[in-house]
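We show some of the complex, not the whole, and keep each chain where it was.
For clarity, chains are labelled A, B and C in written order, and residue numbers in each chain start from 1.
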Amino acid sequence: MLHTINKSPFENSTFETCIRFLLPGDPILFIEDGVYAVQAGNRFSAIIANTLKNNPVFALQPDLTARGLTVVTEGVQCVDYEGFVGLVEEHQVNSWL
Amino acid sequence: MKIGILLKEGPYNHQASDTAFKFAEAAIKKGHTVDAVFLYNDGVTNVTKLMDPPQDDRNISARWSELSQKHGVEVLACIAASKRRGINDDVLVQGSAITGLGTLTDIAIRNDRLVTFGD
Amino acid sequence: MENENVNKIMHVLRHAPHGTIYSYEGLEMILIMAAYEQDLSVVFIGDGVYALKKNQETAGIGIKGFAKTFMALDGYDVEKLYVDKLSLEERGLTEDDLVVDVEVLDAEVIGGLMREQDVIIHH
């Protein structure tokens, strides 16, 4: 199951809530304002690193680029919209709005 | 693969509509069928032809209209949500239609995936 | 035996009632989908649990209340109502504070149910 998160973790609890329900192996994809979670060296970098132990973490590159985020936490994989579609091919989707 | 999209926010105010559109384009480009885009909550305002954004900005309803006509994507607004928000047949952009939530149920059942975008 | 023609559809209510319309229009969607004989479940997470709070009297804000409509779900054969345990506890609520009988589950269990679904819609 692919989990998508589109809210900034600084302002909204969606990210914290989502990871409580995450099963090992299931990928997370950060999109829109959600991508601020994976910016290297911010308050959430440790949680992202910890999540990466059991779950692949993706971020939508066009959303990172739009926000001027050039360095992401190590281990986070960046995908474009085609990569997003690729993840949807492999998994049912759970969009945590 | 057959993909349905559920879009729950209006245009411009939230990025949801833009992401849904980019996702739909990419899915079609990869050879998938985007069966339908169902509009719910404020999402119904995506298809008013009255929108008139600045010249140098995207026209979101025109873009959905084009996607619908070019690729056979059904663009459908929930009737109850539309009535609350002042969307009716007179203002619909070409290629879109108003329908009931039963149609969303059909879309959820007949597609391999339902991907939601919203706030 | 599982019926191949029945889809597992989960609705997740995550917003408080009244401040936004999401839980109300979410319930409208659930009521329509209930007529389609799919395998429906409804999960209340985060502020979504407040939608089930007893004693909501909305006349003063001029908005229609809908907490009692959740009681009607049983009549539509929507019997799988799950509440996230931590969400309830953090809000100082117990099952006795809710308008309907629900199953209170740990996040891992709800996560397991999510993985079985064909479709998940958050409201």
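By our rule, contacts are C-beta pairs under 8 Å (C-beta built on N, C-alpha and C of every residue); 3 or more make two chains touch, one makes a residue touch a chain.
Here the structure is a predicted model, which is why all the values come from computation and not from measurement.
Only one copy of each distinct protein chain is drawn here, but the full complex in this file has the composition A x2, B x2, C x2.
Keep in mind that, in the parts below, only the chains that are shown with their structure count from here on.
If you average the Cα atoms of chain B and of chain C, the two centres end up 25 Å apart.
In chain B, the residues touching two or more other chains are 114, 116, 118.
Each of the following residues of chain A touches two or more other chains: 92-93, 95, 97. Those residues of chain C whose C-beta lies close enough to touch chain A in the complex are 14, 45-46, 86, 107-108, 110-112, 114-115, 117-120, 122.
Across the complex, chain B is touched by residues 7, 9, 21-22, 25, 28-29, 32-33, 35-36, 38, 118-119, 121-122 of chain C. Only residues 1, 13, 17, 20-23, 26, 92-97 of chain A touch chain C when the two sit together in their complex.
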